[in-house]
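I have placed the structure first, in the form of structure tokens, so that the comments after it can refer back to it.
Every protein chain except one is present and positioned as in the full complex.
Labels run A and B following the written order; every chain starts at residue 1.
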Amino acid sequence: MNDAPLLEVAALQKRFPIGGGGLLARRAPGLLHAVEDVSFTLRAGETLGLVGESGCGKSTLARLLARLLDPSGGSIRLRGEEIGGVAAQRFGASPRRADIQMVFQDAEGSINLRHSAFEAIARPLRRLRGLAGPALHGKVTATATLCGLPAELLPRFPHQLSGGQKARVGIARAVATEPALLVLDEPTSALDVSVQVVILDLLKSLQARTGAAYIFVSHDLNVVRLLCDRVLVMYLGRVVEEGPAGDLFTAPAHPYTRALVGAVSVPGRPRAAERVRLAGEPRSPIDPDPNACRFHGRCPIGQDRCARTVPPVHALPGGRRVACHFPLTDGALAAA
Amino acid sequence: MNDVAAATLFPAAARAAPRVPVLDVADLSVEFRTRSGTVRALDGVSLQVHRGECLGVVGESGSGKSVTAYAVMRLLDPAARITGGRITFGGMDMLGAGDADLADLRGRELSMIFQSPRASLNPIRPVGTQIADVLLRHGGVTRAQAPARAAALLAEVGIPDPERRARAYPFELSGGMCQRVGIALALACRPALLIADEPTTGLDVTTQAVIMDLVLGLAKARGMATVLITHDLGLATEYCDSIAVMHAGHVVETAPTAALFATPRHPYTARLIGATPRPGLALGDLASIPGSLPDLRRDDLPACRFLDRCERVRPDCAAAPLPRRTEAARMVACRYPL
Partner (left out) sequence: MSAASLAHARHVLSGNPVTALAFGLFALLVGTAIIGPELVPFDPIAAAGPALQPPSARHPFGTDAIGRDVFSRVIAAARLDLGMAFAAVAIVFACGTLAGAAAGLFGGWTDRIVGRLADTIMAFPLFVLAMGIVAALGNTVTNIVIATAVVNFPLYVRIARTEASTRRGAGYVEAARLSGYGEAHILFREILPNLLPIMMVQVSLTLGYAILNCAGLSFIGLGVRPPAPEWGIMVAEGASAIISGEWWIALFPGLALMTAVFTFNLLGDGLRDIVDPRRRT
């Protein structure tokens, strides 16, 4: 079995011009640094979690990886082949399009209301695999069955399906072409907790069956813990910590991760007496200071050095990395 | 509206012995008339909240928790009909009260925080003006005093630079800030009861913690009763003194928080806890709840609306009436509780 990584991302960057610009601009547009210097590798069958607050860039990163957006810099290599260079608009015609698919948070919004469940699942097959007629019908039915959708639901339209059924349609559509990489953007956050279990089970069993790699974006740390092998914690576009899911949450090394873990409430467990509280709001992602740690100002352990130099990335035992001047390593070392 | 004025107008609430509830919902039933039939949204819902206490109302979508909140506030949709029960607030019968009395009560004694912070703020007016509106409506401040009082309220909810922020419009503020403004609006007149309908949905986990600490901190300091409506069991654990679990328009179990999680009595409660991700549990340890909500438009709804999904069901579970067993501070609506 080939041990080369499926996905290699290096120094990935995405900046959006904001304001100014245009024909008669007086000022150059500001740049919103949505994703900055993100690097990681992913192997087949692995699940990588992306966590962080709103505005941290995880959704943008997900769309960069799914090639719905073009990176401003850096590289994305799928099985060694560079795919970041092809413009997103032309990527649809690339043979690699079928290898990367996405499951959306809002299953209802991701299905055209005028399309039946059958039609929604059939479209990628028709276009990317060139199937038609009985072959198409067979594949759609098989995929639907695999995702727990009974055949009699296929002619139905989104408004005739329950939340869980719509989620299954979204997943069936994404896995129909048997992609090697599946990007999941909060796939269960709109679902009731009882339905969530079933959908997560489905995703796990599909992964075991197909060997696909998953990138799982979520704000719910409890769910991330269930499904992810490794986790990237993002803050204002940068990765602040990376490591195996279990270790990262039991012994976080970055102060932001620590605050995040401390803020999560657990059913049945009363509030911890002392909890790290993050004051204020994240800084603006527009034209950030290139020489400062982006977490400085909200960080409970911030010092002068944090405002003057970008934190280096420390490698910790157990495959962990932390971008901080003062990583909280005692617990991390003990956990490894 | 200061506490002295409130006490004069609401002597019952202010001086209530701790065991007389601020809010007493007894056997409330609500129906909605729709094109496709009558939806029996609530059936025999009973809850109590005491002074200084936080009651959590938890349930999945369709359980009727928001309907209950709106019924208490008497803000139900015109298609809704209250078909039975009593709602007593501070000794006053809410169902018999006239519109003028209710309008007077809302905002002053009884207040609500909504799920979407931006949806509950008027987008074309500065936030300080909106708070001043509430203050002026319910008396206690003059037009000259209102802006200063509004800024003071913004400071109380932790908004930095409150005088400047009071002139800001909602679109200039982040989601967390907007929710703080919503809280300031709700608490402006020091109400006796606050209903918070999923106040942290859509907020980040870190902001969520700060907002909830703020609300409950203010509540405890003023002896305000709170009802927290949420689908998040973790949130309910951390902030609620007692929890009412709802399913398909019924309250299936009520218990003090610790007891509910330690020994759930209703099968639905146990399964809901069993389906919620927690540290230390793997995916295989979680179990979903089979089936789905019954169609509430049916005429032949059984007494227990959970029986199609319950593995402990027995033939007489369908027989009316649904038994509600109460002991100590706990209630469970099940013929064969765990």
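One rule holds for everything that comes next: contacts are C-beta pairs under 8 Å (C-beta built on N, C-alpha and C of every residue); 3 or more make two chains touch, one makes a residue touch a chain.
Computed from a predicted structure; not experimentally measured.
Engineer: Looking at the whole complex, which of A:S110, A:S194, A:N222 or A:T257 touches the chain that is not displayed?
Structural biologist: Answer from the full complex: A:S110 touches the omitted chain.
Engineer: Hey, which of A:R127, A:K204 or A:R271 is the one touching the hidden chain?
Structural biologist: Candidates A:R127, A:K204 or A:R271; residue touching the omitted chain: A:R127.
Engineer: Sort through A:P17, A:G92, A:G138 or A:P312 and give me the one touching the missing partner chain.
Structural biologist: In the complete complex, the chain left out is touched by residue A:G92.
Engineer: From the listed residues A:T47, A:T60 or A:Q101, report the one that touches the chain absent from this view.
Structural biologist: Residue touching the absent chain, from the options given: A:Q101.
Engineer: What chain A residues would touch the chain not displayed?
Structural biologist: 63, 66, 68, 88-89, 92-93, 97-98, 101-102, 104, 106, 109-115, 120, 123-124, 127-128, 157, 159, 173-174
To be clear about the criterion, only the chains that are shown with their structure count from here on.
Engineer: Provide the C-alpha centroid distance between chain A and chain B, rounded to the nearest whole angstrom.
Structural biologist: Taking the mean C-alpha position of each chain, the two centres sit 33 Å apart.
Engineer: What does chain B use to touch chain A in their complex?
Structural biologist: Residues 60-61, 160, 174-177, 204-210, 213, 231-239, 257-258, 261-262, 271-273, 275-279, 281-283, 286-289, 292.
Engineer: Mind pulling up the chain A residues that touch chain B in the complex?
Structural biologist: 53-54, 162-163, 192-198, 200-201, 204, 219-223, 225-227, 249, 259-260, 262-271, 275, 277-278, 280-281
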